[in-house]
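Everything below concerns the one structure shown next.
Only one protein chain is missing from this complex, and each of the others stays in its spot.
Presenting chain A:
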Amino acid sequence: MSQIPAELKYVESHEWLRLETDGTVTVGITDHAQELLGDVVFVELPKVGATLARDEQAGVVESVKAASDVYSPIAGEVVAVNEGLEAEPEQANTAPYAEGWFFKIKPANVADLDGLMTAEAYAKEIGA
């Protein structure tokens, strides 16, 4: 069974979002996504300072099986990327909601988060 933490937001392309206390939003791929991908062997992350539109390509995650694009689930400016994940991409498999985060974004409009899927809606979306 996939883990779907209740406190996070989700999008159909299988990214999760967490609103931090400093107003930034941390983004990663869901447990379900990493299960579909299998062992992750490379990640490509966006550049710090890049401005991304919603659903714009933000990076790539490559597993032994396939390459998949990672999209920005919200519009804003990239303020940090997880360099540790580039060095140890398997963290996307072992800790998708913790050490396996991808990037942090300063949202153009924090209210954009409200329209995204709750854990319950995402569970329904993936048939969990």
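To be clear about the criterion, a residue touches a chain if its C-beta (ideal position, glycine included) is under 8 Å from a C-beta of that chain, and two chains touch if they have at least 3 such contacts; residues count from 1.
One rule holds for everything that comes next: contacts and distances are computed from a predicted model.
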Out of "Cytochrome c oxidase subunit 1", "Aminomethyltransferase", "Na+/H+ antiporter subunit C" or "ABC transporter ATP-binding protein", the chain not pictured bears the UniProt name "Aminomethyltransferase"
Answer key for A:62, A:77 or A:99 versus the chain not shown reads A:62
Among A:38, A:84 or A:115, contact with the omitted chain is made only by A:38
Note that chain A touches the chain not displayed via residues 38-39, 41-42, 44, 60, 62, 64-67, 90, 93
